[in-house]
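Note that one protein chain is taken out, while the other chains of the complex remain in position.
Each chain gets a letter, A and B, in the order it is written, and its residues are counted from 1.
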Amino acid sequence: MNIIDLKNFTLSIAQQEKTNLIVQGVSLSIQNGEILGVVGESGSGKTMLMRFLLGVMPQNMTASFDSFSFLGSLISLEESKNVRSDIAMVLQDPKTSLNPVLTVEDQIKEAFILKGDKDNLDEKVLKTLQEVSIQDPLRVAKSYPFELSGGMGQRVMIAMMLALKPKLLIADEPTSSLDAHVQRQILDLLRDTAKKNGMTLIIVSHDLPLISAYCHRVIVMYKGHIVDSCKAQDLSKSKHPYTKGLLRCLPKLNDPRKRLSILKREEIDL
Amino acid sequence: MIKNSTMTEIPKSSYDAQKKKIYRNWIVFSSNKISLWSFYFLVLLILVASFASFIAPHDPANVDLSLRLQEPSSVYLLGTDELGRDILSRLIFGVRTTIYIVVLIIFFTVPLGVAIGIIAGYGGKWIDRILMRLTDIFLALPRLILALAFVAAMGPGLLSLVVAISLTAWTSYARIARSETILIRKENFVKAAQLQGAKPFYILRHYVLPLCLPSVIVRLTYDMAGVILMAAGFGFLGLGVQPPVPEWGTMVASGQPYLLDHWWVSTAPGFAIFITSLALNFVGDGLRDVIDPRQNY
Partner (left out) sequence: MIHAENLSVIFEKKGQKFQALSDVSFDVKKGESFGIIGESGSGKTTILNVLSGMVSQNSGAFKLNGTLQYVFQDPYSALHPYHTIGRILEEPLKIRKKIVDKSLIIQCLKNVGLGEEYYFRYPHELSGGQRQRVVIGRALVMQADVLLLDEPTSALDVSVQAEILNLLKDLQEKYKFTMILVTHDLPVVAFMCNDILVMRQGKVIERITSTNLRRGMIKNSYTKELVDLSF
C-alpha cells in the first residue's frame, strides 16, 4: 500500500505582479515502510514539498494538485492545509527550531505528553537521549538549546520526533553536523525504528553517498522539478546530467586535487 | 553563479528595496480582512480628528438648556446631552482628546520602557538585575490609587491622568524589549558585528532596537486599546479630563443619571469606546502576523 500518493503537485507564491513556481508538477508515491531519499540543489523546493506533506505551508503560498491521498484516504485541497498528526518532521535548522527558553528535558516531555504518555517521563527522556547516542544525557537534559553543540541540537530534535511515534518521519538534513560515527548510529536508529514500528522514512540530504547507502529509492530535485528517480544503490550510475554533475562535485578522500569540478547549470535542461 | 528560479525583479536602489519589503508586509497584513477594515477605521478616526471643525454639525461646547436631552433626530443625529450639546459633535471632537491622550502616553512610556529594556537585556548581569527590579517596583504601583494621589496633588485633568497611566505603563515595554533583546543578543549577526568592533551603543542602536521594535509596536496597539478604556474609566470616575473638553469616558459618566429614560446620552460614547478599542485589537492581530519572525529572518 502507498502511504502517500500525490499527483501533479504545484506550489506557487505571488510576489508583486508575478507568480513564482516553487514546486512544479511533482508526482510522488511512497510505499508504506519505504525509506525515500530526496537530494537536490539548495533552493529547489525540497523543504517546501516536505512542509506540504506535513501540512504547514507558509501562508503566502498557494498549492494545487490533481489528487493527494495519505494513508489511503483522499485529502482535499482545504484539508491539505491542516497539520497531519501521523507525520513528524525533523527540521533542517534544529537550533532555531528548538524553543530557546525551555530545557531539552521539558521539550521532549512535551512531545510525550502530546502522545498521551504521562508516566515515568524523566526516565523516558533519558532513554530517548541515550538512543540518539548522547553521551551524558543527564547534563544534556537540563541544558538550554544554546548550551548544546550543533550536532547535539540535531539529535535532540530527532529524539523528540521519535517520541511522537509517527507513521511517517520526514528528516530534513538530519545529520548534517554530526561526525561519521554518530551519523551512522543515528541513521541505524532511524532505519531500525522504521522497521520495528512500520514507520515510513523520508531523508532529505545533500550527502549523496549517505542517501545511496541508507535509502531504498532516491528522487533528485532541481528547480522545483523531480528530474531523476532511481534505486538508491544505482545513484552512482544515474544517466541524468544533473545527478552526474552533482556526483562529480564531491571531493574525494583518495583523490587529491587543486580544484573541485563545478556544475555547469547551463547544460541542464528540464 | 547560482541563479535562483524564484527571484523577483531586481531592486535598483535602497528605496526600491524598502518599497518591496513594505509591499510584502502589506500583502500579509491585508490578507486579514478584519484587521484591514479596522485599520481603515482608525485612519478614518484620524481624519475625523483632523477635520473635526468641518465635520461636526454643531459647536460641541454650545450649551442650550432649552435643547436638553433631545432624542436623536434629523438635526441632532445622536441627540443632545443634559446641557443641550450635540452628542455627535462632542463625539467627533472627543476623538481629538482620545488621540491626544494616547499620543502623550506613548511619548512618555515607549522610549523610556524600550531604552531600559534593551539596556537591561544587552547589559545582562547586575545592570539587568538593577533595572528589572526597578521595573518591578513601578509595576507594583496601584494605578487607581496613584491616579487619586495625582488628582489630589495636581487637580483633576489630562496631565494627571497621563502621568498616572504612564508611570506604570512603561514597564510592559521594558519587559518586552528586554526579552526580545536577550534573544537577539545571541544571534550570529550580532556576534559578527561585535567581531567587527562595534561598540555596545552602536549595536543597541542599529541591531537590537530595530529588531525589537516590531514586537513593541504590536504590544503598543494592544495597549492603546487598554489606554483608551482606562482613560475612559478615569473620565467616568471624574478623575480625568474635565468638562467642557469632550472626552468619551466623561460623556458616558454624564449620561449615567439618565440611562433609563435617555439611553442615547451614554450609549453613543460607550459604543465609540468599544469600537475603537476593538479595532486596535484587530490591527494588533494583523501586525502580529506581519512580524512573524519566520517571515523576516
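Keep in mind that, in the parts below, a residue touches a chain if its C-beta (ideal position, glycine included) is under 8 Å from a C-beta of that chain, and two chains touch if they have at least 3 such contacts.
These numbers come from a predicted model, not from an experiment.
For the chain missing from the display, the contacting residue among B:124, B:142, B:155 or B:210 is B:210, taking the whole complex into account.
When the missing chain is restored to the complex, the residue among A:89, A:178, A:215 or A:230 that touches it is A:178. By the touch rule set out above, subunit A reaches the unshown chain at residues 39-43, 92-93, 95-96, 135, 139, 142, 147, 149-152, 155, 173, 176-184, 206-210, 213, 245-246, 249-254, 256-263.
Subunit B meets the missing chain through residues 1-2, 4, 7-8, 10-14, 16-17, 21, 187-189, 191-198, 202, 207, 210-211, 296-297.
To be clear about the criterion, only the chains that are shown with their structure count from here on.
Inter-chain spacing, taken between the CA centroids of subunit A and subunit B, is 44 Å.
Contact residues of subunit A toward subunit B in the complex are 13-16, 18, 20-22, 43, 58-60, 100, 146, 223-224, 265. Subunit B meets subunit A in the complex at residues 2-9, 20, 23-24, 27-28, 31, 183, 186, 289, 294-295.
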